[in-house]
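The complex appears here minus one protein chain, its other protein chains still in place.
Letters are used for the chains, namely A, B and C, taken in the order the chains are written, and counting of residues starts over at 1 for each.
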Amino acid sequence: MPENAAHGRSGNGRGLLVSILVLIVLAPLGYYVVRGTAVALGGKPSVEFLERPATQDDRCIWNMEAGEMRLHHWEHLARIREDVVRFGKRDVPGLNECRNCHQSRANFCDRCHNQVSLTPDCFGCHYYPDNEHWDPQRFPER
Amino acid sequence: MAGGSGALALRLLTTSSAGAPGKDSPLAGKRMGMVIDVGKCQPDCDKCIKACQQENNVVQAAAHKNHELAVHWIRKVTIRKKIETDEKAKKAEAAQKSVILVCNHCDNPPCAQVCPVRATFKREDGIVLVDHHRCIGCRYCMIACPYNARYFNFEDVEVHEEDLNKDRPKRSHGVAESCTLCAHRLDAVDQDGNPSPRVPACVEACENGALAVGDMNDKTSTVYELLRDYAVKRLKEDLGTEPKVHYIGL
Amino acid sequence: MAKGDKTVETADRTSREKQEAGALVSPPAALADSRDGQPGWIDPDMDFIRVLSRQSGDSLKKCIQCGTCSAICELSPDPKPFPRKEMAWAVWGMKDRLLKDPDVWLCHQCNDCSTRCPRGARPGDVLAAIRQQSVARYAVPRFLARWANEPYCVPLLLGIPIALLTVVLYIGNSLGVPQPSRERIIFPFCNKLPHWLLNVSFAVVGILVLAAVVAGAMRFWRAMMIADGRDGAALPAKSPPARIVAALKIAVPVLWSIIAHDDFAKCTKTRLRFYSHLSVLFGFLALSLVAVWVVTAKVNPLIPDGLIYPFGFWHPWKLLANLGGVAILAGCLWMVVDRVRDNEHSGAFSDWTLIVTLLAVVVTGFIAEILHFVRLEPHRHVAYFTHLVFVLTLLMYLPYSKLAHIVYRTTALIYAEYSGRNGKNTARTAGREEES
Partner (left out) sequence: MEIKFERVEGTSFQYRVALLVFGGFALVGLLSTLWVMKYGIGRTGMTNRVPWGLQIVMAVYYIGLSAGSLVISGLYGVFGKLEYKPFARIAVYLATLFLIAGLLSILTDQGRLDRVFVQPFVHFNLQSMFSINPILYNGHILICLIYLWALFTERKRTTTVVATLAFGWAFCVHSGTGAIFGFGARVLYESPLLPASFVAAAMASGTALMIVMIVGLFRATNRPLDDELICWLGRFLAICVLVVFYFLFVENAYRFYVVELREAAHYFLFGGFHSLLFWIGLIFFGLVVPMCILFNPRTGKSIPWIVLASSLVIFGVLCERYVIVVPGLTNPPDLFPGMEIVHDPALVEGYATYSISTQEVLQALGVLGVVGFLFLLGLKYLELLPTEARIHPD
């Protein structure tokens, strides 16, 4: 190997460059190793589960499974929005009604949106209080 | 092979699971209109304006420090006969009228015609609305409106929590808006999903009975009776926009 | 030992050195060396010659066996240097001989030889064409390799992944709403293409590809062993653990040298090829790693989070993936520019298909990402589907396209290390010092 390096252009520089690249590629892995170990040793996971209402019921007022809501909420909201704005159908609860049960926007909406870098425009106009009184003990996930 | 399965994939991808708007529209067969009795309107009363601002979260926007940037879904102008000489002017002084101006909800709305994204549209019951989720803020509708009834949110307006009607949205900057005829009140449903319409905020607030909003096709409605019994005027009828706001005694 | 300022004179001198070292393979020697050691017997494969001629701009006709190419090649070992002997074999249509030759894969096609050739032949392109033939020879099954090199097969080749993904889409569409697990949430990019279904189908294809690749590499290795007369010869150590250690001792430095681009760095003609290949390789590594992470996220013990996918823009994996995409994009664009600027470049089909497929993968990926951030449905789903088609194309035809060089070049380099073929530099340096 050393002979090879001597023939190539700036052998040491190249070694450094490639090592840095390897480190960059492996960096996220290292980040997770550190974090995963820390959490396993009793640290707190940085992102916890979403706020769930006190009712302990798996069904939303939209009469849908929690999974359905998680996976499709934006599609349902968009459809309800069209129905309300364009066709005057107000018999389905909309965004305003979410906050009756899920009282904290920070925990119910922003937590996930922030993590996945989505910034929906909803709250520029629609009122949703940013209550911070979410207590994971009161609303356990399971 | 590539073409065939590609076409199938495209069809599978683009068909939405969300159904098309249902046929059972609650708006079918309606034609909402407004009647304003100018004679009953008191010059120094602004209850309807205040109620509208409170209901629709335009309190702060209406009180904008630059009055030309202020938003008036409903506003009251004072008019009088054109003054020819000084002597007549004194008579004309007495003959001032207060006229309420709102969006005319035209049957042929020029604003909806020019909207490049169909954000402004006429509902099935004739109410002209702006879809604020879609508006790109080109302001062509404001150019096209012959009544200057449209307003633009030039800036983000901070609405204080105590002034906020929490069930109604406020507006972000960069979208156009105008009177909605309180469509949310007209469409309101009760617990079981049956229609239980309420009158618009301005009509509710008016103590003199100068305002009426209702279905012009419904023979039991106040609007129908007023239109049947009184001679009414509409603004700029010559333009053919067919406004649905009618004035008695203008 | 400055090699950078090498002039024509020194090139001639090294060429003489190689001749004196008895490395010259003269046509009679080639004849003598030919098939199964039968002296004087030669069986030219005319189709092979025709293919090579077509893909290398008639280089074979131009070659006068002067040996300049072998002399100036930085990668060529002193005993039996290339590409001169390969040019001779190619002229004679000695297909079997060439396809068993590890030297063909030691070439990194820097085209120093092609630019220096006094006759304007392009040995670099000839070797590239031979490599493609080699891939076709060892691929399992062979007909796929034949298709992968025919332009009129492109609709069929693209059709297979499209059809496969359409089936996946059809199943996903009819499955209805997937229930995400309570412990770890993974949002599929498109609800009609659930992650587990994609994982399963990609894993099936991946296992098949892996099997094909391993089989191809083993065939190649055995062929090289037989050609070298090492049939049955194994690593010196006897016990299994010691054999593994010995194998690692050979493989690890080779792999590092591949990653560090030791051989690319010696190229003098197109210096930036080093950077373009480096960025594409590392982009590819980064994206593969991210993909593996996402695919295995459900069972990964390192993840403490509830929400796994999608990543936020500033998430380490997302950053790495975007960086990798940009690296591949930039590297591929540079390769395109490089090829377009070099007027004499033959532009072999397999070469262009790889670059175009890689570009298509990253471009559709970025389009899908942008459409996702502006939340355009169903446009983003269509973009995502196209992206998946190209990813699957890349994966599916890995053993048959130019991408197979990942496997065959690595195999050849390890073989060269194993057989002591790369004693090259030490030997040469020693000779030079003695002379001076």
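Everything that follows uses one rule, which is that contacts are C-beta pairs under 8 Å (C-beta built on N, C-alpha and C of every residue); 3 or more make two chains touch, one makes a residue touch a chain.
A quick note: this is a predicted structure, and the numbers were derived from the prediction, not measured.
Considering the entire complex, the omitted chain makes contact with B, C. Along chain C, the points of touch with the absent chain fall at residues 374, 376. Within chain B, the residues in touch with the undisplayed chain are 66-72, 75-83, 96, 99, 101, 110, 113-119, 134-140, 142-148, 150-156, 173-176, 235-236, 239, 241, 250.
Here is the rule we use: only the chains that are shown with their structure count from here on.
Nearest to the overall CA centre, using the mean of each chain's CA atoms, is chain A. Annotation: A-B is the more contact-rich of the chain pairs A-B and B-C, by number of C-beta pairs in contact. Once the centre of each chain is set as its mean CA position, chain B and chain C turn out to be 67 Å apart.
Taken residue by residue, chain C touches two or more other chains at no position, since every residue touches fewer. Contact with two or more other chains is made by no residue of chain B. Residues 17-18, 21-22, 25-27, 121, 123-125, 129, 131-133, 156, 164, 166-167, 169-172, 183-184, 186-189, 193 of chain B are the ones touching chain A in the complex. Here chain C touches chain B in the complex through residues 155-156, 158-160, 162-163, 165-166, 169-170, 173, 190, 192, 378, 381-382, 385, going by the rule given at the top. Residues 75-76, 78-79, 81-91, 96, 121, 124-127 of chain A touch chain B in their complex.
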